[in-house]
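Only one protein chain is missing; all other protein chains are in place.
Each chain carries a letter (A and B) given by its place in the written order, and its residues are counted from 1.
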Amino acid sequence: MAAEEWSGELARHLGDRMLSLIPFARTLGRVKFRPEAALEVFRTVHDDLGFDHLSMVGGIDWVDHREVLYTLWSDRRVAYLFLSADLVGSDPHIETASAVWPGANWHERETWELVGIRFDHHPDLRHLLTPDGYAFNPLLRAFKLHEPEELEVKTRHV
Amino acid sequence: MSASLLSVSTALSSILLHGVGSILPAPLQGWLTNGNAIDALGILIFGVILLAASMLNTILLIWWERKLLGRFMDRRGAMHVGYAGLLQNFADGFKLFRKDTVRPRDADSMGFFVGPTAYLVTSLVIFAILPISTGWNSGNLPLSLLLAITIFSFAPLFIFISAWSSNNKYSLIGGMRSAAQMIAYEVPILLAIVAVVIVSGTFSLDTIVTEQQNYWYWGPLFLAMVVFVAGMLAEMERIPFDLPEAEAELVEGWNTEYGGMMFAYFMLTDYVRVLLGCFLIVLLFLGGWTMPSWVPSAWTSFPLAGIFWFMLKAYAVFTVFVWIRASLPRVRTDQLLRVGWNRMIPLSLVSIVLAAGLVLAKCVPVFGCLPNLGG
Partner (left out) sequence: MSEMWINMGPQHPMTHGLWNLRVKIDGEQVLDVDPEMGYLHRGIEKISEDRHYNEVITLMDRCCYVAGMSWEHLYVLAAEQALHVEPPERAEYIRVMSDEFQRIGSHVMWYAAFVQDIGLMTPFLYGMRDRDLVLDLFQSYTGARMTYEYMRVGGVRNDLPPGFIGEARKVCDWLIDRFVEYDQLCLNSDIFHKRCDGLGVMNAQACIDHGITGPMLRSAGVRRDLRKDRPYSAYDRLEFDVAHAEAGDVTARYLVRMEEMRQSVRIIRQSLDWLEHHPGPVLAQELPRWLGAPYAPVGREGYLLKRNYPKGLGFSAIEEPHGEALAYVVNEGSEHPYRVKFRSPVFANVSAARQYLVGYRVADIPPIMGSVDVCVGEVDR
């Protein structure tokens, strides 16, 4: 598919919810969308554009803001697509994608505990890899490995 | 074969007591050399010999299984302790003996220790009942088959006691599975035995073996034997029916919480029961210590020939069990119970009908006429 045709299709479906499309080698590019419109974007991408497979959700800490990055795959288009949203502010949060892709559940739990991005209306937002009550987000740039921290970790009760 | 083990041990006790008594003063000598004391010591010696022999056999059985399994799996099995690893099991036993027996805090102390012990003891008692050769055991009990099977079926009770008192969910599930499985398979086993009893006309194991002098029951009572062997596999909890201690899902099932000597009890008892099962199969269907008449008499008349052939057959049966273990996966509880209630019981009923027909016809097509039927 030609690049213009693809960006045109994207613009037609997403409208002003899409902020930009950054081309990326061997994928359909990285779509930046407005985080307020997350749920509609997810639904459009899933239902209308055919990206029915959510591969992963990840977060990047850019110090001044955090970016949440969704990697999607479409069996129909046989290609990957990135969705990303810049989250600013002290409490970065975005609507959960697990209503659209049930598989997003654990990826979002992981992103929440490691990068500190909260997912609204997530069905089960618990710690996954770190113990319950762990107060840090290790994948933030502010979390330095070489400075010993005072860690107080509650054990998990079964 | 006139000298039985009991008479040998009574003679031994008589020699011992007379020997000891001769150096003692008169009243003590009198007490020691009277008939009751001699009999009592004789029975004690008999028991010790029996216990030692069966324990040695059990341990040899474990060794044989380890070696065989090793060969099936393209490895060597136990190799290093003793010749070809023969002493490996003793080493393992001593290791377990030295270990501390840890009781979980919330476990019931009475049941936790009584369960395994009773499980072992009740299983060992059966060795005194099963005749291994003419005159091996205490005598020709008229109902020895019934007695043996009755004691054999105590096991689920003790397994359940130990499982319940362990206070562990895995143990409890394992214990329940074990009890359900053993009770389900008790019935077809008993019905299969009924077929044997109909044909032989007796509950005495010695007589059943004597009846098989001319033809072994595995041919005419093939169906009953299949039911009996399958049921025994379930009773022994071996693969494919080892699900009470299914290690994949239940962490060894009802013996999860046991360690040290208590675990050794379980392990030993499992093999004791396997050995007993093999003995029963040999006694009921494979002619016990008798050999067919076409076998040269030189092979059947040397001293202790009966024991030799009996053990050979028992180990051959066990080899088949090891073969099964090496090649079959484990079934699921519901499948096992369904097979037990829906297939085994009808099959064993059919085998009873066949046995009754056999008695009426008085002749077996291939195996010739039965001399003692219909009496």
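The criterion applied here is as follows: a residue touches a chain if its C-beta (ideal position, glycine included) is under 8 Å from a C-beta of that chain, and two chains touch if they have at least 3 such contacts.
Predicted model only: the values in this text are computed from it and were never measured.
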Check: Out of B:Trp63, B:Tyr170, B:Trp254 or B:Tyr271, which is the one that touches the chain we can't see?
Finding: B:Tyr170
Next item on the list: Determine and list the subunit A residues touching the chain excluded from the picture.
Entry: 24-27, 52-56, 58, 60-61, 69, 71, 73, 75, 78-80, 101-107, 110, 114, 127-131, 138-139, 143, 145-146, 156, 158
Note to self: Need a quick check: the contact residues on subunit B for the chain that isn't drawn.
What the structure shows: 69, 72-75, 169-170, 173, 176, 239-240, 242-243, 246-251, 325-335
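To be clear about the criterion, only the chains that are shown with their structure count from here on.
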Margin query: Using Cα averages as centroids, what's the distance between subunit A and subunit B in whole Å?
Written below: 64
